[in-house]
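The complex appears here without one of its protein chains, the remainder shown in place.
Our next item is chain A:
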Amino acid sequence: MNRQRLGLWWFIGTLVFALLSMLVPLPDVLEPFKPYWPALVLLYWSLESGDRVTLGLAFTMGLAADLLDGVLLGEQALRLTALVFIALRFRSRLRFFPMWQQTLAVLALLVNDRILLTIVRVFAGDALPPASWWISPFVGAALWPFVFLLLDDLRMRLRLQ
C-alpha cells in the first residue's frame, strides 16, 4: 500500500522534474541543443507503465507545460497528446525493440513532434525557425538510452512498479 503510494509520488515527481528542466535555460551556445524533457519522461512512462499514462494525462501535462513556458495555450497539450498516442499504440512493439531500434523510434517521434510545433507556430503567424531548430530532436534521441536506463535503474532500486 505504502509502496504503491510511493510509486505514484515518484511518477508525479519525475513529471514535475521534467517540467522544471524544461524551464532551466542552457548557456547561449548550447541553447538549440536543449532536448524536450517532458516528451522523454512521458515516453519512458508510457512504455514502462502504460496503464498510468493516458491521453488525458498527456493533455493535462501539456497544459501545465503551456502555462509555465508557452507561446500558445494548448500547443504542448496537442504535441504531447499526439506523441503519447503513437507511443501507446505501438507500445508492445517498442518495449521489446533493442535499444538502438528504440532510439530510432524515439527520434522519429521527436522529429514528428518538432514538425507539429513548426506547423502550429507558422499558423500562429511566426516566421520559419532557423536551421538549428532541428537539432533538438537528435539530442533528445541521443539522450534517450541514458534517460531510459537511469529512470529504470532508479525505479528498480526503489523497488517501485
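Keep in mind that, in the parts below, a contact is a pair of C-beta atoms (placed from the backbone, for glycine too) under 8 Å apart; a residue touches a chain by one contact, two chains touch by 3 or more; residues count from 1.
We take it that contacts and distances are computed from a predicted model.
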item	value
Chain not displayed: protein name in its UniProt record ("(2Fe-2S)-binding protein", "Maltose/maltodextrin ABC transporter, permease protein MalG", "Nitrile hydratase" or "Cell shape-determining protein MreC")	"Cell shape-determining protein MreC"
Sole residue of A:Leu15, A:Ala39 or A:Ala77 that reaches the chain not shown, by the stated touch rule	A:Ala77
Interface with the undisplayed chain - residues on chain A	19-20, 22-26, 28, 31, 34, 50-51, 54-56, 58-59, 62-63, 66-75, 77-78, 81-82, 85, 88-93, 120, 124, 126-130, 133
